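Read through the structure below, which is laid out as structure tokens, and then see the notes.
Shown here: the complex without one of its protein chains, the others still in place.
Labels for the chains are A, B, C, D and E, by order of writing; each one numbers its residues from 1.
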Amino acid sequence: MPLETRADGRADDELRPVRFTRGFQAHPAGSVLVEFGGTKVLCAASVTTGVPRWRKGSGLGWLTAEYAMLPSATHERSDRESVKGRVGGRTHEISRLIGRSLRSCVDLAALGENTIAVDCDVLQADGGTRTAAITGAYVALSDAVSWLRAAGALSDPQPLSCQIAAVSVGVVGGRVRLDLPYEEDSRAEVDMNVVATDGGTLVEIQGTAEGATFARSTLDTMLDSALAGIAELARLQREALAQPYPGRDGTA
Amino acid sequence: MPLETRADGRADDELRPVRFTRGFQAHPAGSVLVEFGGTKVLCAASVTTGVPRWRKGSGLGWLTAEYAMLPSATHERSDRESVKGRVGGRTHEISRLIGRSLRSCVDLAALGENTIAVDCDVLQADGGTRTAAITGAYVALSDAVSWLRAAGALSDPQPLSCQIAAVSVGVVGGRVRLDLPYEEDSRAEVDMNVVATDGGTLVEIQGTAEGATFARSTLDTMLDSALAGIAELARLQREALAQPYPGRDGTA
Amino acid sequence: MPLETRADGRADDELRPVRFTRGFQAHPAGSVLVEFGGTKVLCAASVTTGVPRWRKGSGLGWLTAEYAMLPSATHERSDRESVKGRVGGRTHEISRLIGRSLRSCVDLAALGENTIAVDCDVLQADGGTRTAAITGAYVALSDAVSWLRAAGALSDPQPLSCQIAAVSVGVVGGRVRLDLPYEEDSRAEVDMNVVATDGGTLVEIQGTAEGATFARSTLDTMLDSALAGIAELARLQREALAQPYPGRDGTA
Amino acid sequence: MPLETRADGRADDELRPVRFTRGFQAHPAGSVLVEFGGTKVLCAASVTTGVPRWRKGSGLGWLTAEYAMLPSATHERSDRESVKGRVGGRTHEISRLIGRSLRSCVDLAALGENTIAVDCDVLQADGGTRTAAITGAYVALSDAVSWLRAAGALSDPQPLSCQIAAVSVGVVGGRVRLDLPYEEDSRAEVDMNVVATDGGTLVEIQGTAEGATFARSTLDTMLDSALAGIAELARLQREALAQPYPGRDGTA
Amino acid sequence: MPLETRADGRADDELRPVRFTRGFQAHPAGSVLVEFGGTKVLCAASVTTGVPRWRKGSGLGWLTAEYAMLPSATHERSDRESVKGRVGGRTHEISRLIGRSLRSCVDLAALGENTIAVDCDVLQADGGTRTAAITGAYVALSDAVSWLRAAGALSDPQPLSCQIAAVSVGVVGGRVRLDLPYEEDSRAEVDMNVVATDGGTLVEIQGTAEGATFARSTLDTMLDSALAGIAELARLQREALAQPYPGRDGTA
Partner (left out) sequence: MPLETRADGRADDELRPVRFTRGFQAHPAGSVLVEFGGTKVLCAASVTTGVPRWRKGSGLGWLTAEYAMLPSATHERSDRESVKGRVGGRTHEISRLIGRSLRSCVDLAALGENTIAVDCDVLQADGGTRTAAITGAYVALSDAVSWLRAAGALSDPQPLSCQIAAVSVGVVGGRVRLDLPYEEDSRAEVDMNVVATDGGTLVEIQGTAEGATFARSTLDTMLDSALAGIAELARLQREALAQPYPGRDGTA
């Protein structure tokens, strides 16, 4: 088979350039603009007192997440869900995935009856918006936790048991490729999203055949690639979080 | 570790009793009541002429699926989504999963510009409703395809390239168990749904850690169990489909 | 006038075959699958503690009903109301009718501040779905009341003052006919639904001319036929309820 | 039994004062403010070209009706359905009743593919709003038909085959009473609405027991009273329509 | 430029005939039918105990307003917002404008924790519905305040600090004209609504160029005309309010 190069020149198992801009917004406790190549997601972690009704009196906190896409984020302008009056199935799915993934690393008891609301708004979409959102949201969450710690609001100073990151992997033209941009994603035979910890254990795995089906050995190769990518993303998260937070509303 | 027996006496890798009642309803082209133990799902495949707007003129057919739960199906009565005025995120997710799974085995070109609408209505829920729904829906789809064939509406007499079945698998109390009933599902540490073909290739895999995370080796063990279960389900589908369809509206 | 026979061979004043399958579902306090010929309605009576807000503190219980139709229940697949995002006028009307009819036989004070939610989901529609629903729902309600009695939750051991049953009657091709199937209903000149007690007193009467109008003497003839039919339905209800309830979730 | 007089001094079989103010609004083809005592309903019949999609190409016209209540019409201000975002079940029921009732007197073929939209907006509610609405709507419809006739838009000059009027009747304190105001309606044991033609044939009959049930002989007495009332209402309609229409937008 | 006369013969700075019919409805504390020429708006001010949640415990009252249009009010019948299931942007805007305008003259502390709900329902539209609504609503509000005063519910006997009235003004065919009817409004180059007090101070000003833009000097001329018109409207309000209120539900 003649060697097919990826359109952006990357190796099959290489991530796109990743960038975290912390403190992009002034108001939330944690705000991060995350970029996976051309995909840009604004992740904000806001703290509100109280928990949903079904959780009141439990002494436990809560973490919820909402994902959305600006109409102008996509190649063709997409309709605004608020105007359509209903949140679509895809949006629902991704919001639930982000919330579940982040909850797996937080000790909710340490928060007391407070809620962390994580908003992931896609400013520009070029494939992998959900995995970028999870990876960026972890950073925003970590900054929000620092803010709570500084405010003396935590019963345990480190409620985060591990880091969470995510990446997509797929089969494109018969080759297993990491971190698919839109151009590859739209023609992939298999598409998989993996969420894992910095320690390499799994949080969520969602693999889908598009049209064809895939062998179990392909699943194994995809997992190898994804877990290596996630280890690299976790390293980049640590690197970003090692810098001081660049200022926040009402703080020095 | 002392041997923990499953509440219903099954071995860890054993399916619940499975039953397909074909022709439960008179009107749809294919109607099947599928039972996985106490889980009962009514699956109907209805044929309508025409395709959604975005597909018109393509010459291709379409297959869509809707999943829903009767309010009286659950241990505690649940609210009716039509009365709430919106379909919840979980319902959306499962409807999309069923549709994607079934489309992976159908040659939509052979249908012409017709739509098969698959309805999976849960009459009684005891865990694994989505996997029972997919497994039953394949049987209803197969009967609808036979109906189309008899009506001379297919351009290719066998548009189904393989069988599709699904099963849940999870980690409960540290043990990998197949086909979880509600009592196990509600306390599982890991919960995974696998959709595969009768040939053992994968269509969809969705694994979720509930609270904790899971090792890759656990994933492998779960997949072993799930794929064995799916092979058995495919055998039971063939057995059911080998019987004549018990009558249909307007047919002898 | 040459004798027109009914398509299913019945006499003009004859009911279709009626069947009650109690205990069809495991979770509700009362669950009955009722069949009037090809019309099949799953009726469930679920008990929940508490009453709607406007009734709190009254010491009285409440009974509410919801009617719905599976998309696959009709000759042509119908749209799902949850997906459309609104409950249609016809659905609303019938839900209200069922609730009103059943409330007329229950002493709500005997329930304490508990609610009985009656769900009538049409699995297959062949005319007369609302009258079958009422007739079956009475049986489910009766079983739910027995369950409450066994649980010691009733302040009066017999809160049901009478039986409630319902039947349709219409004028088809100039002849007054009882219990119309879809084929007759769709071409009836007059269509009437009658709800009455086993003692023959009226609970609800809804008669509608379709296109033409009808004489008062026709109304009288229709009422004669309907009340005779209801007396027969009440006898069949008693016969069904004379059997032991075939098992319920968490009971022997 | 000591003689109980009605609060407003009427005999049991007497209508409240009835008034029709034609031409209350300038824009619709027919506009009538109808009053049954303290109940005031603004009825408008507007003509629009075209018919609903499902009726296109049939050559037949259509008549549709919508009923609504101003928030300020009731004793206690009621919520606005547009603000709540959904039309309630009661509103739906009454809208459908009005439409069905009026369609029974119109030859829709004579209208060509045009639609008459009848709006009945309750300005003040004091019982019997639906029966006043039907009775007034007939007058507005009649004026709209005259307007169409004058415009040369009718294929048959008299598409109305009869008059339609409606009245409520009930059992209050054991006595059968006609045309119930709110004060009687709210405590009636039986409540019935009858729609009939000027010739005394029935169009619609809806009788409901509130709490108790009622004997067939009571139904007969109620019908006697209602049909006499409707005959009187039809006479008042004719009297009103005998006057010239007091001017209309863009007409002399 | 040859003198262009207004279609209804008015001078450019002349109001249409204005009429207030107080007590049009029996139930609200204040009910006024206001007419600005062919524009007729039914304004009702209803008193309810309690305030919205966000205001509870403040000791302050609240005033809210809702504006709506009957479908039959316009030249072409318009769709009913309750049926469409959402309130349109224009309706929202006007409701908010009316509420803000009236709140500027009320001392909400004097009401205690009570709410005045002002409903402005347009029965007939011929331009200027929002300004007629505000002008009429002030009169209804004033009557509701009198009712509260008579009921001893006010902590300050005169919670209204001034009168509020409103008028439209525009540039039509190059001429500044007051109180535009539909025929002028639909072709105006500039359209402005002014809300002011009887003392001539401004409450709200909303000016919009339609297609073209307008000079600041034009704004000045429009304001001159509008403020003169509002002074006249305030005089007519006083005149109307000087009469006794013509009876109210449950009052002599």
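The criterion applied here is as follows: a contact is a pair of C-beta atoms (placed from the backbone, for glycine too) under 8 Å apart; a residue touches a chain by one contact, two chains touch by 3 or more.
Since we're looking at a predicted model, the values are computed, not measured.
Undergrad: Give the labels of the shown chains that the missing chain contacts, considering the complete complex.
TA: A, E
Undergrad: I'm checking contacts with the chain that's been left out. Which of E:Ala29, E:Leu223 or E:Leu241 qualifies?
TA: If we include the chain that is not displayed, E:Leu223 is the one touching it.
Undergrad: Going by the contact rule already stated, which one of E:Arg86, E:Arg149 or E:Arg175 would touch the omitted chain in the full complex?
TA: Residue touching the absent chain, from the options given: E:Arg86.
Undergrad: Spell out the interface residues on chain E facing the chain that's missing from view.
TA: The list for chain E reads 86-90, 92-93, 95-96, 100, 103-104, 162, 196-197, 199-209, 211-216, 219, 223, 227.
Undergrad: In terms of residues, what is the contact footprint of the unshown chain on chain A?
TA: With respect to the unshown chain, the touching residues of chain A are 24-28, 31, 38, 42, 44, 46, 48, 66, 68, 70-77, 80-87, 91, 117, 119, 121, 123-124, 126, 249.
Methods note: only the chains that are shown with their structure count from here on.
Undergrad: For chain C and chain E, let me know how many angstrom lie between their CA-based centres, rounded off.
TA: Spacing between the chain centres: roughly 51 Å.
Undergrad: How many angstrom lie between the CA centroids of chain B and chain C, rounded to a whole number?
TA: Chain centroid spacing, chain B to chain C, equals 32 Å.
Undergrad: Would you please write down the residue numbers of chain E that are in contact with two or more other chains?
TA: 85-86
Undergrad: Viewed as a graph of touching chains, is the assembly arranged as a line, ring, star, complete set, or other?
TA: It is a line, because the chains touch in a row without closing up.
Undergrad: Give every touching pair of chains, nothing left out.
TA: A-B, B-C, C-D, D-E
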